[in-house]
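Structure incoming, see below.
Note that one protein chain of the assembly has been removed; the remaining protein chains are unaltered in position.
Chain nomenclature is as follows: A, B and C, assigned in order of appearance, with residue numbering initiated at 1 for each chain independently.
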Amino acid sequence: METLNYTLDKTEKKSLIRQIWDLAGRSTFIKLGVFIMLIFGGMAVLSPIWIQINPAIYDPIIGVDLSVNGSVGPSFKHPLGTDDIGKDLFSQLLRGSQVAFILGIMVSLISTTLGTTIGLFAGYYGKISDTLLMRLADIILTVPILPLLIVISGIFGTQSNWIILLILSFTFWPVTARVIRAQTLSLRERPFIESAKVSGISNTRIIVKHLAPNVLPIAFYYLTVTVTGAILVEAGLSFLGFGDPSNMSWGMMLQWCFVKGYVFKAPYWMIPPGLCISLLSFSFYLIGVGLEEIVNPRLKKR
Amino acid sequence: MKLRQFICIAMIFAFSMLCTILGHIPQAQAYQGLILPSGEKMAPMELLTLTPGADPTLNQEAVFIAEWWKKIGIPVTAKAMEKGALVKKIFWARDYDATIWYLGGERFPSYMQYYFSEAEIYEYGWNFMQYKNPKYDKLSSDWLTLLDRTKAQQSAFNLQKIIADENPQIPLISDTQLTAYNNTRWKNWINQYGGPQSFDSICAIDPVGGDTAKDILKIGILKEPDILNPLGTGFSDTWTIINNIYNGGMWNQPTALYRIAPGSGELIPFLADGELKYDNAANTAIVKLKKGIKWHDGTKLTAADIKFTIDLIKEFKVPNYKDCVDIIDKIEALDDYTLKYHLTKKNVNFYNKTMMMIILQKQKWSVIAKEAKAKEDPTKYISQYQIKNPMGAGPFKFADWKKGSYILLEKNSDWFFKDYTMPIGTGGTLKFDLKVDKILFKFYASSELRTLALKNGDIDVCSIPIASMDDFKADKKMTIVEWGNDWTDFIGFNCSKAPFNDPAFRKAVHYLIDKDFFVEKLQQGYAVPQHSVIPAVNQFWSDPKCPTYGAGWSMKKRIKKAVKILKKAGYTWESEN
Amino acid sequence: MGKYIIGRIVQIIITFFIVISIIFLMFRVMPSDPSSFLLTPSMTAEAKQTIRKQFGLDEPIAVQYVIYLKNFIHGDFGNSFYSGRPVMSIIMEKMLNTIFLSTTAVILSYLIGIFIGKAIAWKRGSKAEKFFVILGLWFYTTFTPWLGIMFLWIFAFKLKWFPLGGMITPEKWIFDPSLFEKICDLGHHLILPLITYVVLWFGSYLLLMRNSMLETLKEDYILTARAKGLKEKVIKNRHAARNAMLPIVTAFAISISFSIAGAVLIETIFSWPGIGRTIVEATLRQDYPLVQGAFAVITMVVLLANFAADIAYSYLDPRITY
Partner (left out) sequence: MDSVLEIKNLQMSYDTSEGPVSALDNVSFTIMAGEAMGLVGESGCGKTSLGMCIMKLLPGNAKITHGEIFFNGEDIVPKTEDEMRKIRWKGISMIFQAAMNALNPVYKVGDQIIEAIMAHDTIKKKEAKEKVSDLYKLVGIDPKRMENYPHEYSGGMRQRAIIAMALACDPKFIIADEPTTALDVIVQDEIIDEIKIIQKKLNMIMMYISHDISVIAETCDKIGVMYAGNLIEYANTLALFDNPLHPYTIALMSSFPSIEGLKTKLNPVPGEPPNLLNPPKGCRFYPRCSYTREICKNERPEFVEIETDHFLACHRGISWK
């Protein structure tokens, strides 16, 4: 990744985001990714509206359709059927969309911001701060994430999405930090940084004004890829029974399906959440790969 | 154009966040803001429960109970915790308002004493509800010394009535355990205590068809036992295996010298020969042993083995059996087949626990005990001792254990009780045919896979989830056995903390719990609502006349009744309409 | 080289020490009590205290920590709370099963991923490239347990081609089969989890290889090779792929170690008695020593794999000398 040589000339007129958008428009991957993502965004928005139709039945946590006996398949009233106690699966799926979006995006925002900042500072200042931060990153990278999260979840005794969010954010930053640091190291030697240094601009200002814009495209790439990681890890945790039991994420839906013994009996219960998890993480990864091809010139067609 | 797209997506995110918040706004209730008689507004509380992965039913019960309690303005939320954390919070720290927990599993319900007596309120004690009632304490400790069964039963009913009226806990439901077996291979399963996988059932079943010698009974279990040491393990799945090697021996399969008939609560001799002779004045008991009982290696099981076991447990203070031996001052082997127990105090635990205790072979265990004494921590050593080849006097011998896959037991052809008929329950008899040649315990990681394996014929018998009931009912090859669980869920209140220190409040919230909803919805009919601390399946001890707190009522009626009780007790609301 | 290796070993030891210390501390501050799982009704208060004492939970944290480290240095991970068995023997037994499955899976998916990745990078811009990239991405982001369940459902439940999980068929092993039968049985059980693993993972190698290959193809020596009039196959395999493999070798060693850690989900779905499942179960039972031990072993494996990858890299790339 040290070959990411995407530096932007200060004299270019278009803004960075604008440029990425212009290029993104040409990537099939990004278009497909955004398309899928918008569908799930729509689902997240639909969730509260759907609940308001009949809160007593469609609430994903406490709504129970008393007229239903046991788990039933799709019908007009319940587009995806109900679970074994008569709760609407469609409303659960919609709520899951919200959880996945909020968790995934928050985790990636926090961890990428953290990673970018740490990477910039470690790369720019070097010396002890660099060594310490990168050793810390190494240690975090050494520890396998899912088992670690299981252990931490077990330790907390009770799970909430906020705890999962925090843990994920603090385990995901090192990947970004490493790449950003490598990039910063090479940028630091560039003439425009040298000249900025000579002209007496403060270090913080150099980092914010000169370095940060140049590493931003890579940060964008990690921003999308981390969302995938966060969604998948949260789903895995929930599936294993370490998720937030007070909410209804997709992993949680699968877990309920599993503990109630409906996995091989009720495809309408088992297939949608798994498919949604996979599709949403797929969409973010697609965008990520599309972005990578843009920000990494070595992958560009000649 | 592209920038507009970006703004669009950003707006969708913002909107969805907003909607999320909107979607979580609670519904308006008729009664809001409960005010205690002391004039304070009731502080928000948590109803603790287990995570869905650990126990889905308990988890959902808490969610719905919290919802119902909200209807009369109690600010409650259900909170799921890992088991270890929950135990620490309720048993150790006592830092909670209300929790869902479960109890039972004992044929003789001695928990009536230790769950509710003031003596157990100390840290780590069993009375985590911190229920104090001197009258109850007196009655329950007396009850433990009553040897007369009728009197003891009446006394137990009185105890249950007090609990039912005072409501330090609210019993909820106990589920019906469902077990299915392959009837093309096996027949005549009996539903004995502990379910069809119990030692009794295995000893009594018949294979279908002729070639019985080749028949392997394949049982699917979920958790692989890690240790086959009866002194160290406390897990029911492990006990399913150990019972068959040792003739039973723990609370979930109480069979040793005697066993308890579930209907009458009487002792039936098993290894023992005839009635137990208790000398009330000297506080001693004499037990005779049947002659000709052999260990798996062919040596005789004698009184010396029993004496050795009790001495061993006393000496090493093995925690699992401590209360079995604590009441024994001294044990003598009068001859090879006669034992004399000297008791320290009068306590029915002698009948109900000591007589059901596991028996270890002196020859084998004296070697282990000797090794243990040399160790730094003998108790730890002996209770964690890895027994490669566990040996008992039971119907099956240990044959093979492939870690991670299976445990194999082989028939003990010299079993004393082969073709033995013994009275069970209220009148029936049970014949230990012992026609099973081998038992194969297969381990599965999930009940899903285990159920499928049963369907595919990979295993012969296992517990099945409610979800599979319809399938199995429709399957002619499968027979389903239902048996009532002797455990019950309950809500325990922290009786030392307002407002749960007020019996009226506890009574009011009891009225709000629709146990029938749990039975019908959560368990789809495969459960029974409980009204007494002792599950109804424990026929002899459970009081059938406990108040039902509005069985069959509608929620409206329940709310009305609860509000009435609370108003009478001086509770008010910030707003009611 | 020697100096570098010593430096790395010191680094590994320090990292390992930090990780196990953190794990230790995490368990000591957790709000739950392991003895809760050994509580049986009818256990007296004294008995409960005895159990706590047995596990050394009544000592102060500092003392526990010193004892823990001392034992660790002697290779003693303590005994499991749940079963009392030495943790090391449980872990070794489970680890073997996990390594058997994961390593086979990683090698297979690695070979498939590299083969396809190489081919599609060569055919840059073709429909096949787009197809495989999207396919690889899709499987890479598929939710593992879900795919496992789907495969079980289709191939084991509906079609009955494969067993429903587990590692062996006990019935077959009871009657002392020949070694060949044992291997066949093991293989039969291995196929479905293996396929799931491979399907899930080949995508990541495919993408890695493709990207690495695309970067390599831009190098001047590829042009030289073409100018030299070498055959396409020679250029693709001898020049491009050989160099593109360099970063993938590092990825390989690391992914073997991570597959061991990531086995949690697959092992749960397929009833595979491995270390991943052990971690989940041990965590649910608050079995500190077992979780600590398993975690320590996994971390060690990861560290050693990284180390091995570095060494292997230096052999494969003559430019690198430590």
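Methods note: contacts are C-beta pairs under 8 Å (C-beta built on N, C-alpha and C of every residue); 3 or more make two chains touch, one makes a residue touch a chain.
Because the structure is a prediction, the values reported are computed rather than measured.
Any idea which of C:Ala225, C:Ile275 or C:Leu290 touches the chain not displayed?
Looking across C:Ala225, C:Ile275 or C:Leu290, the contact with the absent chain belongs to C:Ala225.
Would you mind spotting which of C:Lys70, C:Lys130, C:Lys158 or C:Arg242 touches the chain that isn't drawn?
C:Arg242
Tell me, which residues in chain C touch the chain that this view leaves out?
Residues of chain C in contact with the hidden chain: 124-125, 219-221, 223-232, 234, 239, 242-243, 246, 316-319.
Just so we're on the same page, only the chains that are shown with their structure count from here on.
Distance from the CA centroid of chain B to that of chain C, rounded to the nearest Å?
Inter-chain centre distance comes to 38 Å.
Compute the distance, rounded to whole Å, between the mean C-alpha positions of chain A and chain C.
23
Suppose each chain is reduced to the average of its Cα coordinates; what separation in Å results between chain A and chain B?
The answer is 43 Å.
Can you list every residue of chain C that touches 2 or more other chains, as numbers and ranges?
30-32, 152, 157, 268, 284, 286
Got the chain A residues that touch at least 2 other chains?
Correct list: 154, 156-157, 240-241, 263-264.
Using the touch definition up top, name the residues of chain B that touch chain A in the complex.
Counting only chain B, the residues touching chain A are 2-3, 5-6, 9, 12-13, 15-17, 19-20, 22-23, 27, 51-54, 56, 59-60, 63-64, 67, 77-82, 84-86, 88-89, 446-448, 451-452, 464-468, 470-471, 521-522, 524.
Using the touch definition up top, name the residues of chain B that touch chain C in the complex.
Against chain C, the touching part of chain B is residues 53-54, 82-89, 91-92, 103-106, 110-111, 114, 120, 122, 124-126, 216, 218, 223-227, 229, 232-234, 251, 317, 319-320, 322-323, 326, 353, 377, 379-380, 383-386, 400, 402-406, 408, 438, 440, 442-446, 449, 452-453, 456, 458.
Can you list the residues on chain C that touch chain B in the complex?
30-34, 36-51, 54, 79-80, 82-85, 90, 93-94, 97, 152, 156-157, 160, 163-168, 170-171, 173-174, 267-273, 277, 281, 284-286
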